[in-house]
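One chain of protein is taken out of this complex; the other chains stay put.
== chain A ==
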Amino acid sequence: MSKTNFTRRGLIKTGAATGAGLALPTIFTSGAMGFTNEPTGSTVKLGFNVPQTGPYAEEGLDELRAQELAVEHINGIGDGGMLNTFSSKVLDGTGILGKKVEFVTGDTQTKSDAARASAKSMIEKDGVLMINGGSSSGVAVAVQSLCQDAGIMFMAGLTHSNDTTGKDRKANGFRHFFNAYMSAAALGPVLKNVYGTDRRAYHLTADYTWGWTQQESIQASTEAIGWETVNNVLTPVGAGDFSSYITPVLQSGADVLILNHYGGDMVNSLSQAVQFGLRDAMANGKQFEIVVPLYSELMAAGAGDNIKGVYGSMNWNWQLTDEGTQAFVKSFGEKFGRPPSGSAHTCYVQTILYADAVTRAGAFNPCAVVEALEGFEFDGLGNGPTLYRAEDHQCFKDVLVMKGAENPTTEYDNLEIVEVTPVDQVIYPPNHPMFGGDEASLGECNDGA
């Protein structure tokens, strides 16, 4: 005689579990048959998640221009831009694997929750296969983690915190942009040459993931050249008036101010430091100096004359003379009447790299794309020979040390390239303590199946 375990309580439990399963957001289950958002028609959709409102909206607008241009080039419209100089030749202007590329856009508002909401909507409602864009590390880390869970590729836009490919690295996420460590490694030797080894630095640091890692990195690299760190003061993001943080600097015995600020904060803190006469001051018998570790064209334009002679670093700049850069600047410049910004370049390149990886893999499945990108070496996209390192999905390439130009002739050349630091000088092991050490792991690639 058989006895069944079918009880009322058991039925309720099973029912609840089934109900919860059915109620799960579709992004976690929709790929059960193949993978998330597997394309079936003649088109494929990409999601460009950039700040269209909020403090980095101008940067987001430039990213959108570049993404639009990349899609045109992938679909065979226009002059092809960097596809002509890219070392991989599999993209032939017929879209990706014969499917025409379309795109949808989302607004990150430079807020993690808004960025996740717009990414989620693009994945669930629009069925995008890849998300690209953004101008903040806080946003990048949040969206990268969402894409990982959803089984979608994340090709990061502008994100400079060590954490994005450090302790928060994810298998489905790839970063072309450089990071705080690389900025610091490139800047250190240049600062030693121009300001010497006997310097005392005072740091003002934006109080969030990017600021902390930027400060930690530049402190390490300046101390390595013999500088002393006098103080590090954390400032709230969007403080506006930095005067009360700037006034104690001269009294502290420091002779260099390092501004670990970005965007509007950097524009304000640098301008106010100049207003308070720091650049004209003498300290410890030396000319007082200011350093801005991370530059962008839009920040430089915002800060105006105040950046003259101030050192910083960039991932890429339109004034580079290599073939790839020239091809990109030409197609971007002819279409939009202005040279592209660094964040525009990164988004353009990431979109091309994604399309190329899918084509080389012969499949849209994210795990196949991840495999195609891991350890991929390429050239012709503007920074010389570049490696997408398999261990942490960080790109390694030359880094630019920049300086505010003394006599700019147009509004676009207010920064000048001081040095192209070779990649060997900025590379680090994947388990570097600033990048999460041995515990940092990409995890498994997720295709949503």
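Here is the rule we go by: a residue touches a chain if its C-beta (ideal position, glycine included) is under 8 Å from a C-beta of that chain, and two chains touch if they have at least 3 such contacts; residues count from 1.
One rule holds for everything that comes next: contacts and distances are computed from a predicted model.
Colleague: The complex lacks one chain in this depiction; which UniProt name from "Cell wall polymerase", "Formate dehydrogenase subunit gamma", "Branched-chain amino acid ABC transporter permease" or "HAD family hydrolase" does that chain carry?
Modeller: "Branched-chain amino acid ABC transporter permease"
Colleague: Sort through A:241, A:406 or A:444 and give me the one touching the missing partner chain.
Modeller: Looking across A:241, A:406 or A:444, the contact with the absent chain belongs to A:241.
Colleague: Based on the whole complex, identify which of A:56, A:86 or A:262 touches the chain you can't see.
Modeller: With A:56, A:86 or A:262 as choices, the missing chain is touched by A:56.
Colleague: Which is it among A:295, A:318 or A:364 that touches the chain not included here?
Modeller: Of the candidates A:295, A:318 or A:364, A:318 is in touch with the missing chain.
Colleague: Can you tell me which of A:74, A:186 or A:250 touches the chain that was removed from the display?
Modeller: Only one of A:74, A:186 or A:250 touches the chain omitted from view, namely A:250.
Colleague: Could you please point out the chain A residues that touch the chain left off the display?
Modeller: 53-58, 231, 233, 236, 240-241, 243-245, 247-248, 250-251, 263-264, 267-268, 271-272, 275-277, 280-283, 298, 302-306, 318-319, 329-330, 333-334, 339, 409-410, 412-413
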